[in-house]
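A single protein chain has been removed from this complex, and every other one stays in its place.
Note that the chains take the letters A and B in the order they are written out, and that residue 1 is the start of every chain.
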Amino acid sequence: MATEASTRNDSSVRTDPQWMIRFDKVVKRFGDLTVLRELDFHVRPGERVTLIGPSGSGKTTILRLLMTLERVTSGTIEVDGQCLSHMRRGGELLPADERHLRQIRKKIGMVFQQFNLFPNMNVLRNITEAPVRSLGVPREQAEEKARELLEMVGLADKALEHPSRLSGGQQQRVAIARALAMEPEVLLLDEVTSALDPELVSGVQDLLRDIAHRGDLTLLCVTHEMRFAKDISDRVLMFDQGQIVEDGPPEQIFSAPTHQRTREFLQAVLNA
Amino acid sequence: MIWDWDWTLEILPELLTQGLLVTLQATLGGAVLAFVLGLFVALLRRSRNPFVSRPVGAVMEFVRSTPLLVQLFVVYYVLPDFGVKMTALMTGIIGLGVHYASYTSEVYRAGIDGVPKGQWEAAIALNLPRRWTWISVVLPQAVRRSLPALGNYLIAIFKESPQLSIITVVDVVGFARELGSERFRYLEPMTIAGLFFLLVAIPASIFVRRLERRLGN
Partner (left out) sequence: MTISPCSAELPGTLGEAMPFLCEGAVITLQSTLGGSLLAIAIALLVGLMAMSGHAWVRGVARVYMEFFRGTSVLVQLFWIFYAMPILTGFQLDKSFAGILALGLNLGAYGSEVVRGAVQSVPQGQREAAIALNFSPYHRMRYVILPQAFVGMIPPMNNLLIELLKATSLLSVITVADLTYQGRLLVNSGSDQLIVFALLLLIYFLFSYLITLIMRFVEGRAARMVGRGGPGSGRRKDRRWSRRPVSPAETPSVEGAR
């Protein structure tokens, strides 16, 4: 029989601390289209992983599943030992409710291709709003932290600007600061430089490189920039048709790919 | 028993025959007038002569910004002073038609604006006369685009036609008011009248929504 305490919520019990992220036979279908087929992969805490592969191979879907923006069709995803789609209540496995999801989302941050800054708030509010509203951090403290982060991303003087007055590169830096303000353990980067003008790309990449090499953040990055992938990650996963076809350190994948599809893909990207 | 079923059954046939006929006449008459007049207004507002387009636009804005009821009074009470005599129903049809022309003209206008510029250019390239460009190229496309919105206004005219009962037209609601005042009891006739409008308007608006999706607006 379950005790009083464990009936409440024992989803916080970590089953396997070895893995920060665990995909177990994950299937994701959109209607007739199967995007992920029985996908298995694990990421250690602090690992920096880049997902590459042709578009439509399911890379972005993986990030969106982790951010709980999509639901798995079948299989399980665990983050830091907690299951994303289900929660354990008194020995029973139930579909996750909002409270469970919010518990898990605390660990995860995401930076989007289109920045998605809130146009109804200035830069500072964009960064402080989430810590204040969803973590209950006092506003003053949140602002202090936000100014530090703005300093770090090189936009200390833009705190009171409106997002629409910033360049794409600056907006993306704010979005990065905004995600970091929530102090996530896992940071998801979804093609963060694809929407930027070419001359703004390197600034954002340099910033992310610094962030990647500084902390013990677990990083999951989807990108089409192979040099950036090489710089930022210590592991690269090559995707094709919802499956991992190759998995290894960047040096190996980029200089000596073993799989035919990886070679073709890299050829295509380099010649683009 | 609060609801009087005997009376309900007694008045139902009259309400839905006599009243219905008048409601339909008012709706269709008003709609035809609104659709035709609205098209003319839309064309006049497109006129290159600002002494035509501006005043027409201003008058329509005025009509659209003031209540149908007061406009009905004007047609009903004031026009006879100028020797224009007509039945209350006719008055109502003109009131509805002019009032809703101010809306339908906007619909046509948007429809005309929505015709791609390439169509005009193609017509010029084919050396079609300007008038013929309007008749054979622009208007057919514009009207087609306008159809769902016009359908919505047909429903709106139907729903607003009970205002005619205030200038003594005996439509479904006017008839219900007469029946109600005979017994000082409005529950049954008013409820029947209301349900009747619901029964027609809801399926009609679902139909228009379908039409909208089919025409891809």
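Some observations on this one:
Convention: a contact is a pair of C-beta atoms (placed from the backbone, for glycine too) under 8 Å apart; a residue touches a chain by one contact, two chains touch by 3 or more.
Being a predicted model, the structure only gives us computed values, none of them experimental.
Contact with the chain that does not appear here is found for just one residue of A:Val27, A:Ala130 or A:Met152, A:Ala130.
For chain A, the residues touching the chain absent from view are 67-69, 98, 102, 105-106, 108-110, 112, 114, 116-120, 129-130, 133-135, 162-165, 175, 178-179, 182. The chain not shown here touches chain B at positions 2-3, 57, 61-62, 64-71, 73-74, 77-78, 81, 103, 106-107, 109-111, 114, 145-146, 148-149, 152-153, 155-156, 159-160, 162-163, 165-166, 173, 176-177, 180, 185-187, 190-191, 193-194, 197-198, 201-202, 205, 208-209, 212, 217.
By our rule, only the chains that are shown with their structure count from here on.
Centre to centre, using the average C-alpha position, chain A and chain B are separated by 55 Å.
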